[in-house]
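With one protein chain removed, the remaining protein chains of the complex are shown where they sit.
Our next item is chain A:
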Amino acid sequence: MTAVDARPEQATEIGRDRRRKEDARLITGRTRWTDNINLPGMLHLAMVRSPFAHARITGIDTSAAEESEGVVTVLAAKDFDESLGVCINAWPITPDQKTPAHPPVAVDRVTFAGEIVAVVAARSAAAARDAAEMVEVDYEELPAVVSLEEAVKDEVLAHPDLGTNKSALWVFDSAQAGTGGNVDEAIASAKSDGIVIERTYRQQRLIPAFMEPRSVVCDPTGEQITVWSATQIPHILRFAFAATTGVPESKIRVIAPDVGGGFGGKLQQTPEEMIVFAIARRLGKPVKYTETRSESLLAAHHGRDQIQKLTLSATRDGQVTGLKVELDANLGAYVAIVGGGVPVLGAFMFNAIYKFPAYQFNCQTVFTNTTWTDAYRGAGRPEATYAIERLMDELAAEVGVDPLEIREKNWITHEEFPFTTIAGLTYDSGNYEAATANAKEMFGYDELRAEQQQRRADNDPVQLGIGISTFTEMCGLAPSRVLGSLDYGAGGWEHAQVRLTPTGKVEVITGASAHGQGHETAFSQIVADRLGVAFEDVEVLHGDTQIAAKGYDTYGSRSLVVGGEALVRAADKVLEKAKPIAAHLLEASVDDMEFTGGRWTVRGTDQGMSIGELSTAVFAAHNLPDGVEANLDSEATFDPENFNFPHGTHLCAMEVDTETGQVKMRKYVCCDDIGNIINPLIVAGQVHGGLVQGIAQALWEDAVYDDAGTLVSGSFVDYLLPTAADTISFDIDHTTSPATTNTLGTKGVGEAGTIASTPAVVNAIVDALRPLGVHDVTMPCTPERVWRAINEGSAGGETTGAAAAHFDPSTGMSGNVDRTEGDVQ
């Protein structure tokens, strides 16, 4: 008898708030992060980066650096051949997209401050860093275009040889697509007899700011070249190495060991990875590069950065009739791996949960001399959700009704599912009424509205605002056929394998490579229930192309809804393979076998065998039916037929100090519908973290450049990441409308909190101030902006492009106490 036999009949793991298996090693750091890897004879790299946003490289003198202690070699672009490879764009959004070549090391021109111009290889990281400061690069500065507003004018060009800053224009029009009416007609009609709301919103630039800086190690000394990288995408990275360097894919092994967060920021094929790979091959020695935090903020890809011009039309009583979106999206200096595709992911979400009869989306992607942008938690969907949820509040104000009422008037009702939207997506399930009713109850909506009225009547210097976000999103990336129709250069399936060991333990291999999400725990729960084995007996293996040979990795809230379904199918194949073996061993007919309580049993008897017992029998293979393979292992590849549509109602109360502009969160409630839940504890963690990241966009985070293209918020002194001290306890709950497109009925939750929370917070701030004539505050809603909105009637104005002086070498180091001359480099 094994422990398995004692398990009760019902599914016991799914729905249980198991603590995460992986936490002990992740939290204590007793694990192998990429930077912990040290190999015999390993060399270390340091990058020489451009201080200028746009400049011609007129000379590079590496002689002093080469003579520095411990230096092995110093390389510039001219020293590499084509085996260095290139950084790829996997999603050209239009056939005529302008896509400048993106070499890992700048050749004769730098296009953003932080771009790599030379590389030092040395025997220690310190020696490499010392020598990097001795590399003398001569630059001839070129005019730089920094802001999106300037770039679209095409006066100063980020890439003069392209002749324009405009990369691609991507359009969706409901009349053309046959999904709805003509938006211009809807707007014209509303202008004469209805309501037209026109707004421009800015999605500021954000920095993913994952906890573990990026790090990469390459060991070229084996038959396969092995690369460890702190990446979200080991499989895609392996493909990119093979596709661009000429090394056969079979000669490359990529490992993403434990990875400390990504938020989309590690969904990239980076110049640094290409450089490490090339130098290791060139020198025949293991090579490591780990970025500093400053480099991470400067040169790892940024997120968001859009300007949204929005026109919403409605009838006089607030029934929406049309939505037109004109979007400029800042690519930075290059089109990154998904690059221009990020805003396009938003194209399908501006209409959100509302029944728009006409819709048009125009997205212009634009180059600037800034760090390149790409996916950041939510990727396109937070921007869309922000726009529509802010607009619905504006419409409610225009009509003069409660913003929840205007939403209810326009949303898809639960009887209408499955519902095909104006953007052409079919939402499979949901219940906006139920989630909203639950959230209102938890929030104490009516009481807070009453308090708001009282404060207004009392002319209280601290006003109260209530913000609403009834969001949905599309996740579970993605049906491969849809990706193909959008010209995305890859698929969206996921792969899983289930292996049985002779002692009856289970190894699960997934192509969804986790970087902190808790896959090991959640996937163990699924398999434990499916196969009737103990949670502790399941080992989840991932992130190594030698073990998990196939996969599309982790992003877009896809792991559970795509990877989890692949896993279910692989486990079911194990059961199918085990069935005739069990029948044979139990001397019963296959037709009499049934799988109950984690055992194959003979119907009507108490005879049965667990999967553990069967795997031992298969290992020995002494007594198998004729023609049956001695192997229970199974694999499955699942390609979803549709996206996955979580939704929820988020309610936020903000106190706004009208004297100082300071805002303070009073209450935050959310009721998310993410279908069936595998592990409530992991879900709560995802929701909490997601909320804080979305709130941070509303209130704190802002990657600011000065006019010359220098990143002003280049450290955590000036790029304000919140900590636990800046947040409150959130009240979270769920309604359950199971997804119909996967067996488990699950929906993704990795990005939901981030997508939903930003507009809830800003709506609350604007709601507090609306009686003062305020109808917008630009993000992040700094105290200064809020104060200016109150006093100047603006949305708060530009952020001054100057850092606080704490670490300014020209001031901080010149005093009598800090005596030495500041500027080394």
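Following the convention adopted for this analysis, a contact is a pair of C-beta atoms (placed from the backbone, for glycine too) under 8 Å apart; a residue touches a chain by one contact, two chains touch by 3 or more; residues count from 1.
Criterion: contacts and distances are computed from a predicted model.
Chemist: Between "Carbohydrate ABC transporter substrate-binding protein, CUT1 family", "Carbon-monoxide dehydrogenase medium subunit", "AurF domain containing protein" or "NitT/TauT family transport system permease protein", choose the name on the UniProt record of the chain that's been left out.
Modeler: Result for the unshown chain: "Carbon-monoxide dehydrogenase medium subunit".
Chemist: Of the listed residues A:207, A:712 or A:752, which contacts the missing chain in the full complex?
Modeler: Touching the chain that is not displayed is residue A:712.
Chemist: For the chain that's not shown, point to the residue among A:15, A:51, A:722 or A:745 touching it.
Modeler: Residue touching the absent chain, from the options given: A:722.
Chemist: Which of A:83, A:147, A:294 or A:676 sits in contact with the chain that's absent?
Modeler: Result: among the candidates, A:294 touches the missing chain.
Chemist: For chain A, which residues lie in contact with the unshown chain of the complex?
Modeler: Those residues of chain A that touch the unshown chain are 125-126, 129-130, 133, 292-294, 659-662, 699-700, 702, 704, 712-713, 715, 717-718, 720-723, 725-726, 782-784, 787-788, 799-807, 809, 811-820, 822-825.
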